[in-house]
Structures are given as structure tokens and as C-alpha cells.
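Missing here: one protein chain of the complex. Every other protein chain is in place.
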Amino acid sequence: MTDRTRILLLLGPALVLVGGMVLSALGLALLRSLHLFPVVAPDLSAYATVLGSPGFLASLALSVWIATVSTALAAALALALALLLRRGFPGRGMVAVLVQLNLTVPHVVGAIGLLYLVSQSGAFARLAHAAGLIARPGEFPALTHDPYAIGIILTYIWKEVPFITLILLAKLQTLGEGHEQVARSLGATRWQAFRHVLLPQLAPALAAASALVFAFAFGAYEIPLILGAHAPEALPVAAWRAFTDVDLTRRPQAFAISVLVAGLGIALLLLYARLTLPQRGRHAG
Amino acid sequence: MLRPLAALLLLTTAATADTADGEALKAMTWDQIVEEARGGTVNWFMWGGADNINAYVSDYVAGVVQRDYGITLNRVPITDAAEIVNLILSEKEAGITETGTVDLIWINGENFRSMKDAGLAFCGHTALLPNDALVNWDNPAIANDFGVPVDGCEVPWNTVQFAFAHDSAVVAEPPRDMAGLIDWIKANPGRFTYPAPPDFTGSVFVRHVFYHAAGGPEALLGPFDQAKFDEVAGKTWEILNELEPFLWREGATYPTTVTQLNELFANGEVAFSFNYDPAQFGLAVQAGLWPETTRSFGLADGTIGNTNYTLIPFNSPNKAAAMVLQNVLLSGEAQLEKARTEVWGAAPAIDIARTSPEVQAGFAAIEAHPSVVPAEELAKAALPELQTDWLTAIEQGWTVNVGN
Partner (left out) sequence: MRAETWRLLAGVLVALALVLPLVPLAIWSGAHGWRYPDLLPQQWSGKAWTLALSDRGGVVESLGLTLTIAIATTALAALVGVPAGRALGLYDFRGKRLILLLLLAPAILPGIALVLGLHDLFLRLGLVGTTGGVILAHLVPVLPYMTLVMAAVFAGFDTRIEAQARSLGAGPLRTFATVTLPVILPGLLTGALFAFLVSWSQYLLTLAIGGGRVQTLPLVLYSYAAAGRNDVAGAIALIYILPGLAILLFTASRVTGRGFGAVLRP
């Protein structure tokens, strides 16, 4: 058997199954958004309606806001946490275990837990009441179903900080402390060693993890469904609502939204590929 | 590659679909239909958010159909019937006409209209059910589902009428009509809100304001009238926008679901909740979610009532068993069981006077939950539903003019 055949045989099932499903799904969504399947007459009206509606633009803006803020804060906090966990302190093992355990908690659980924790009548509001800070729930800051999507962002931070931290810890483990120690011995301050030696080495892993987080926070449905305000809706919620609307004419619009999101996702994918995939060579991780 | 594969899948499943042909069933006698149904399975898609309703269906109803007919009832809990209507629509688009996933759906209003208009309902079979005789089809509120003639496409299951809930320990004397409620809201800033339409419950609250602005529903009944709508809608948005600064969070945000409103009420953030089905108030108190001092009331100018139904989709593969189930649901015994306060407290869809003396005595013996305003009292001032075109126009108008 030649290498070529061997590679084909090894890759075949994965390509046919997942490649097939992904390309068919994208293709079908594109056809449906253009009124091409079932064949009516190709037109761009769904895109015109979607792009021309203030609701879509508000939803897009909200989802970009949620994904950007969640990713930025989660990345910064995760960097700090990873550096913290690299050092020794009492209880470090415990924190490390909790970080790993968080990874196993589904997002929907986190969203509902956070709702019961930070809503205006939630556990924190009750503590504030007990401390004499507020009298009525309405006096507690609105952190859920609020215009800034704070509850949604908090959920993502809660879930994604451990995720990014674990990636960074793995990277730190492979890097070791050698380079930093050399820099320190050459007179660099602790900050300089971090800024000019460690951070550049961590950057690709951090950026790749952030891209995954951004894509997820942009495209997830159940978290904004549970914690979002009535308007504007996050893009996935708006798309699903258009898709399940009993008015069939809204379906091409739903597919149009999904194609637009896919476009953004493909841009993200190319960025991710630049950051993580080697141009050539055997290494694939 | 897809087409042959799909055809193959259809072939293999079609072999097990025995009572998909509705026309053949309609030509049979009831006894023949029961024979066809025996040993079948019914996938009943229904809202699954209340465990006592789930228990009534899974324990009582499923028990009866299994014992008497050998039918297996598979209750499929859903959160929104619109999604299931959409699923059936998708199936029709994909050419699935005999092997649909849904055998029965709990439905009314806009979803029913969509199914009927799109030819997704199995129609013309309801008169075959022996217990159909218990239904008073002369009552327009039963013969029409949100103004759309039922036409033998669905079987009534419950009747409901909108009511408000309040905590008598907090608000001892609630307002008694819409004008009074509006004054109350302005006098008590931040203590009232309603779910944003198209939420089902928020939408019906806005319709009460719409009726109020129109001076009553009489002029609005019948087909959609754009001129009339524009006139009344203008006044309605004015009233609601004037109220907005006095609402919870000053109207910047509205709850998205009635559950959120219930939560606000439970925690004392707002003074009122409301529901299309007042039995829900009793359930919330029983579950410990709401205070024991919860009471409920209608409005002197009336509250909106409607009927909800069960419907068999056109592509159900188990139509015979689904019909038998519909017949059981309509029986005096099953309607009495769900009317019991401790079971569900749902008002019957049948004419009690047409049932057996035992069933009638059973109904007479039911003691209402103290938190639930009796159906007879609400019925003194009942308002009809509008046709669904009006509903859609009101919901869309609200989103643009009030909820933006």
C-alpha cells in the first residue's frame, strides 16, 4: 500500500462524515437563504430584509459586544490565573482541581446558577438586603436581562476563564522557566521578563484559545436565551426564532442570518489557522 | 446520494406505519377504529412545564388508554408548540406525509391557524368520536379557536379565562377594572410589568388594553380591518407608552416570559402576575413558589377566555390510536379528574349537563383552591378572542411602537 492510499483510507471516514455534513449544511443553508431549495427563483430578498432590519443590526451589535467583552476579560483573567497557579501557595492543588471541574459543568447549568445568584432577587441581592444595603429587589443593580448583557458575559467568563487557563498551563508546562531565568539573570525585572520573554511565547496559545471562546460566545443559544433582555435578542436567539416562526416566509431570513454568521466564522477560522497551524511540517498540534 | 438513501429510510419506516391513511379511517365505524388502534403508540407533544399536568397525562390518561385499549401513550414535553408546528411544516416540505413524528399536539390560536392554513391538520374526524356528543359545538367560543372555525380539525380539551393574581397581604384591595389598574400602576411606580409580546401571556395582556382603548371588543370581532386597527392601535400605544415610566425597571426592559413575571411576583418585585389559566396560581402556591395569601380576580369590564384543543397532524402514522386518546380525553371521567383541585384544577371543555349523574356529582363536589378565582365568577364578564390576524398585528405593532 502506498502512503497516498494509506492516507486516503485513514482520512476517508472523517472527511466523508464530518466534512460531508459540514459542507452540506453550509450549502443547504446558502441555497435556502437564496430561495433556491425548493426551487422558487433565486433572489437576495432574504438578505435585503435581514440586513435592512434594525432588529438584525442591533442583534449583531449585541452579539459582537458579548463575544468581544467576554473574550477579552476571560483571556486577561485566565492569564493572571495561569501565572498564579504556576507559583506555589497553600491550597493551590484545590484551586487547580476546581478549575478542571468547572470544565465539566455544562453552560446551561452555569447560566441558570448565575441567574439564581445575581438577579435582582437572587442570592447576592438577599445578602445585600441582610446587610441593610437595599430594601427592595429593584434597588439591586440589574445584572440579568439587562441592556449591557452583564449576566451573559459573567456566565461566559465563569466558564471560559478555566478553559483558557488550562490551555495556558499546558503551554507553560512545555515552556519551562529557562528563558525567563536567563532574562532575569541578565538584569531584566520580573515585569520585563514577563512582557518580553514569557508573553510572546504564550501569545499564540492565548490567541488560539481566545478565537475558540469568541466563536462560542458569538454563536451560543441557551445562555442569552436564559439571561438576555427582551430586545435586542442575541443573534442566535433571533435566528432560531426566525427559523421556528410559523410564518414560513421568515425561514430564508433565518438561513440568511446563519450564512452571514458562517461568513464571520470562516474569517475566524482562517485567523485561527494562521495562529496555530504550521505552514509545513509534521507537527499538527 | 441523498435521495435514494432517504427513499430507503422512508420505505423501511413506512412498513410500520399502519394508520397513516386518515381517509380510510373516516370510512370506518368507531369499533373498527378502536380495533385498528389497539396496541398502537401515540406520541403526544405537549407543553411540559407543570409536573401535575405531566402526572395527570402520564399516570391517569396513559393508564386508562393502556388498560382499556392497550395503547402506549408517549408524552413528549416541549416548551413551545410553535416549534413543533414548525417541525411538521418542515416534514411536509421534505415530503414526509405518512411517517411524521407527531401523533397529537396540544394547541390553539395562531399555531392552530398556521396548521389549518398550511394543510397540516387531520380534519373531519372529530364527529366520529363517541364523546364528541358531550361537546357543545353551538358555543361559538368552542366552535371557533381564536376566531378561526374549528371545522372538525381539533378536539376541545380545556377552557380557560384570563385572571390576575395578587398577594392579599401586600395589596388588600386590587383594582377591579382596566381603568382602575392603569391608575394603580401610575400611583405605584415600579410595581407592575408584563411579558413582552409575542409571549403568549404578555400578548393577551396587551389585548386587554387594546379592548379598553377600543371601548370593548364588539367593533373588533370579525376579519382584520386595517383602518379600525390603526385607530385603536394608536390609542393603545399611547396608553402603554404613558405607562412605561411607571413600570418595573421603568419599562427599559420587559420580562421575556410569563415565568419571569411569576418570579418577579414571587419575590415581591411586582404586585401582580396574571395568567390565561388561573389554575396555575393554585399550583404555584402548592409548589411553595407563591405565598399562601395569593388571591386572584377578573376585571369588571371582562377578561379574555378561550379554549385549547388537541389536534392530529396530517402525517401522523398513528391516527387511530390518537383518535382513541382524544376520545378518552373528552370523557366525563377524564375531564372530572383534571378538574380536581389537587390534580390540575382545569375547567372542562365539555357540557357538564350532558354527562352521567356520577360525573355531575363529582363536579359539584369540587372545592376550589382559595388562590384560584372560580371559573363561574370569571365567566360573568368574559371577552372573546380576536382573529389571529389581529393578534399578529398587535404583537408586531407593540414591538415597533412600545417595546423598542
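Labels for the chains are A and B, by order of writing; each one numbers its residues from 1.
Note that in this section a contact is a pair of C-beta atoms (placed from the backbone, for glycine too) under 8 Å apart; a residue touches a chain by one contact, two chains touch by 3 or more.
The model shown is predicted, which means the values in this text are computed figures rather than measured ones.
Visitor: Touched by the hidden chain, which of the shown chains?
Guide: A, B
Visitor: If the hidden chain were put back, which of B:42, B:84 or B:233 would touch it?
Guide: Touches the omitted chain: B:84.
Visitor: Consider the whole complex, including the chain that is not shown, and state which of A:209, A:229 or A:246 touches that chain.
Guide: Residue touching the absent chain, from the options given: A:209.
Visitor: Which listed residue, A:10, A:44, A:182 or A:199, touches the chain dropped from view?
Guide: A:10
Visitor: For chain A, enumerate the residues touching the unshown chain of the complex.
Guide: Touching the missing chain: residues 3-4, 6-7, 9-11, 13-15, 17-19, 21-29, 32, 81, 84, 87-92, 94-95, 98-110, 112-114, 116-117, 121-123, 125-127, 129-130, 137, 156, 158-160, 162-163, 166-167, 169-171, 173-174, 205, 209, 211-213, 215-222, 225-226, 235-236, 239-240, 243, 254-255, 257-259, 261-262, 264-266, 268-270, 272-273, 277, 279-285.
Visitor: With the missing chain put back, which residues of chain B would touch it? List them for me.
Guide: Within chain B, the residues that touch the unshown chain are 2, 5-6, 9-10, 13, 43, 45, 48-51, 54-55, 58-59, 76-79, 83-84, 87, 90-91, 93-94, 96, 99, 101, 257, 259, 262-263, 266-269, 284, 287-291.
Keep this in mind: only the chains that are shown with their structure count from here on.
Visitor: Whole-Å distance, chain A centre to chain B centre, using C-alpha means?
Guide: 38
Visitor: Tell me, which parts of chain A touch chain B in their complex?
Guide: My answer: residues 38, 119-121, 136-138, 142, 145-147, 228-231, 243-248.
Visitor: What does chain B use to touch chain A in their complex?
Guide: 80, 82-83, 85-86, 89, 93, 110-111, 114, 118, 190, 196, 248-249, 252-256, 260, 263-264, 267-269, 399, 403-404
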